[in-house]
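Of the protein chains in this complex, one is absent; all others appear in place.
And then chain A:
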Amino acid sequence: MISLTSPVRTSAHCWPAGAKLLGLCIATAMLFAIDNLLVQGLVFAFVSLLYALPGKAFLFAGLRQMKLLWLFVFVVGLWHIWTAEYELGASIVLRMLSAVGLANLVTMTTRLSDMIDFVKKITIPLRWIGLNSQVLALAIALVIRLTPVLVERGGQLTHAWKARSTRVPNWRIISPFTVLALDDADHVAEALRARGGFNSLEEI
């Protein structure tokens, strides 16, 4: 599966994931504390510069990720033009774009393997409430492996529907889809147990 990490190498790819995430938390908290429109504008310009620095391909990949916000920008913009609170509207839109932009930047410059290592590391203390970080890592791998399998199953069910009916597939198709997923879960559990189960994970 293709993750959202950018194939364009930047120096930020080598920074530790934990530091980037901590920096992101602090930056986001600060963004919500800034009231001044000029400072908001400067922060937005800085974030835009960060996207532009690694080159065109990186910038466009980043812009594609920001697409999810256009509807919100549109609604908030319209709202504040209607109420004539232009400054407040501009500040909300700028902060939203900067906050999401910065977070996407961390996603784009951190490899999936680094993220998983980081998750494994920070979940070690959760052992005392019964969460084994090795099991969590295995569960992550299972989801990554099984999602394409389920998508393919969904495609096959849609084809089977279309071969037998002139109507478009509707929600009823989710029923066999879920039954297949449940059967798969049983097979996966048996396969895990046959290979020693989670007891063997402790030795890794």
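Here, a contact is a pair of C-beta atoms (placed from the backbone, for glycine too) under 8 Å apart; a residue touches a chain by one contact, two chains touch by 3 or more; residues count from 1.
The rule is simple: contacts and distances are computed from a predicted model.
Trainee: According to its UniProt entry, is the unseen chain "Carrier domain-containing protein", "Biotin transporter", "Putative tricarboxylic transport membrane protein" or "NADH-quinone oxidoreductase subunit N"?
Mentor: Hidden chain, UniProt protein name: "Biotin transporter".
Trainee: In the whole complex, not just what's shown, which of A:Ile26, A:Val75 or A:Ile124 touches the removed chain?
Mentor: The missing chain is touched by A:Val75.
Trainee: Name, in rising order, the residues on chain A that touch the hidden chain in the full complex.
Mentor: Residues of chain A in contact with the hidden chain: 1-5, 24, 28, 65-66, 68-69, 72, 75-76, 88, 92, 96, 99-101, 103-104, 106-108, 110, 112, 115-116, 119, 135, 138-140, 142-144, 146-147, 149-151, 153-155, 158, 168-171, 173-175, 177-179, 181-186, 188-189, 192-193, 197-198.
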